[in-house]
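Heads up, one of the protein chains got dropped from this complex, but the rest are sitting where they should.
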Amino acid sequence: MATTLNDLPVRAALVEIAREFHARGWMRGTAGNLSARADAEHFWITASGMSKGRLEEGDFLLVRIQDGGVVERAAPGNKPSAETAIHRTVYSLFPDAHACLHGHSVDGCLVSGRAKRGAKALRLPAIEMLKGFDIWQQNPKVDLPLFENTLDVAKIAAEIGKRLQKNPPALSALMIRGHGATVWGRSVQETYNRFECLEFVLAVAAHARAR
Amino acid sequence: MATTLNDLPVRAALVEIAREFHARGWMRGTAGNLSARADAEHFWITASGMSKGRLEEGDFLLVRIQDGGVVERAAPGNKPSAETAIHRTVYSLFPDAHACLHGHSVDGCLVSGRAKRGAKALRLPAIEMLKGFDIWQQNPKVDLPLFENTLDVAKIAAEIGKRLQKNPPALSALMIRGHGATVWGRSVQETYNRFECLEFVLAVAAHARAR
Amino acid sequence: MATTLNDLPVRAALVEIAREFHARGWMRGTAGNLSARADAEHFWITASGMSKGRLEEGDFLLVRIQDGGVVERAAPGNKPSAETAIHRTVYSLFPDAHACLHGHSVDGCLVSGRAKRGAKALRLPAIEMLKGFDIWQQNPKVDLPLFENTLDVAKIAAEIGKRLQKNPPALSALMIRGHGATVWGRSVQETYNRFECLEFVLAVAAHARAR
Partner (left out) sequence: MATTLNDLPVRAALVEIAREFHARGWMRGTAGNLSARADAEHFWITASGMSKGRLEEGDFLLVRIQDGGVVERAAPGNKPSAETAIHRTVYSLFPDAHACLHGHSVDGCLVSGRAKRGAKALRLPAIEMLKGFDIWQQNPKVDLPLFENTLDVAKIAAEIGKRLQKNPPALSALMIRGHGATVWGRSVQETYNRFECLEFVLAVAAHARAR
């Protein structure tokens, strides 16, 4: 079997993803954050303010999922990503989530920017690529949960927790308007695969038009 | 003469193509599949569920073209790609097909997504790049056979067999709506060349507009 | 902490940026110029007419910020970039500017080309990526100062000096119509990060459309 990202130590795998996604334009500047479970109660997440094209294995902090997200291990001066609360919510809600990737894409901003004010979801085009999310239906009607962006990340995380607990999404992903996608999966490799599948679907949505 | 993909063992050549097409966005996640003839009666095809950016030579299975596609050689746990039936149809119909590549592109989804329900073909723009398919005509009217996507791959394969046997396409390629292109050729290098030519033509079709 | 561009000698860092931005299409041909402060009174800037994909550390000149931009060090035959006057203006106006990058992008030309004649600014989409410029507001209304392009670079530089001194921009960047963006920052890494953030925002602006 092919060597996959799952065969690497998780932080090494996330570093590789960060460099690749930076090069593809999905983690420009210091945007984006990457995490993976260390065990049932902890996950590793990128420190705040790091350039994703130059990330290193020392740039991760060990954070508790519960208990307010206590930082248990960190290099001096490193603070957890501002969006750690969203990752904590994902790991709390979905026990089989093993990794979580958040990036910003031009296509994601184009698609979410066109949604009506107050829209709770983006209807995705019913294309084959959705099978990357284990959606095996004929012409599936798949909705990507949409959240409004605010400066108050804790508020976004709370809203995500509330809505996704009630209505778990058909695909393991969500979108914050004018901001970017968050994708999770049962392994680092699956999460990577799904992130790129979602960006493909968003690109189709962004550029589709009537003849 | 330049060293070409034809100078490599076929599985090594397909691995190289997989990594390159993954990087170009034509084989995101585990999408896409690649095959090449081993002999008159067999071909190698990628195992199901592999990330194309990390494919290795051990990730191919040896499959019979006839006899229901019996798998004759495979690493433990590997199952043939779900779309093996389409490759079998191509090798059955076209004895000179030596390799077959199937990928998903954003442009392919944009173009096929705009076709009318029930359309049997996509008329391609009459550009020079069609010469990559040995089409040497002034302003050629070239149709890319179009098939509806369904969950039932065997049904798509049967439809391909039926329609292409009656009407062999002007270019060695076909499109499944909202899914992607399948391209074949008389060698691995030719198939690679034609795949990138077709994607070029689809990009022009996707973005063309009246002034 | 991750090794950043700030850990490299400034000219080595600028060479790395030049090669990367050339590959991304932001410094095609000999277009674009890069500078970084040497000390409070001098900066290094690229020589005129260099291909940015092949820049080397010897291709920089040491220029005084004041005193008409006297060249204090240069390889034989090297002349300072034609746009040195704009860099001098930036370093004069903003004492904390440590580096300054000017490139040309297709998206920048699309966005600036659509602005009304005489427009003094481009209103940027209120997306999360603006945080790359330390803009922490809810739905911020951010204007990118816009200048008309003319053959007389000294005139553009004078206009930049006049307008930005009176109205310092919310983000450390400006745009010349049909030409490109100029971005500065408190370090080479920050300037690099902000340049790619601005290009992301311009890409969104270029391709946004009403549903």
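The letters A, B and C name the chains in turn, as written, and every chain counts its residues from 1.
One rule holds in what follows: contacts are C-beta pairs under 8 Å (C-beta built on N, C-alpha and C of every residue); 3 or more make two chains touch, one makes a residue touch a chain.
The model shown is predicted, which means the values in this text are computed figures rather than measured ones.
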Practice item. Mind giving the shown chains that are in contact with the missing chain? Key: B, C
Review point. Any idea which of B:Ser35, B:Ser112, B:Ser172 or B:Gln189 touches the chain not displayed?
Key: B:Gln189
Exercise for review: Could I get the residues of subunit B that touch the absent chain, sorted low to high?
Suggested key: 1-5, 125-129, 131-132, 136-138, 189, 192-194, 196-197, 199-200, 203-204, 207-211
Study note, to complete from the structure: Where subunit C meets the chain that is not shown, the residues are 25, 28-31, 50-51, 54-56, 58-59, 75, 77-78, 104, 106, 109-110, 113-114, 149-151, 176, 178-180, 206
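We adopt the following convention: only the chains that are shown with their structure count from here on.
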Practice item. Going by C-alpha centroids, which chain is farthest from subunit C? Tell me that one. Key: B
Revision key, fill the gap. Reported most central chain by Cα centroids is A
Revision key, fill the gap. Flagged in subunit C as touching 2+ other chains are none
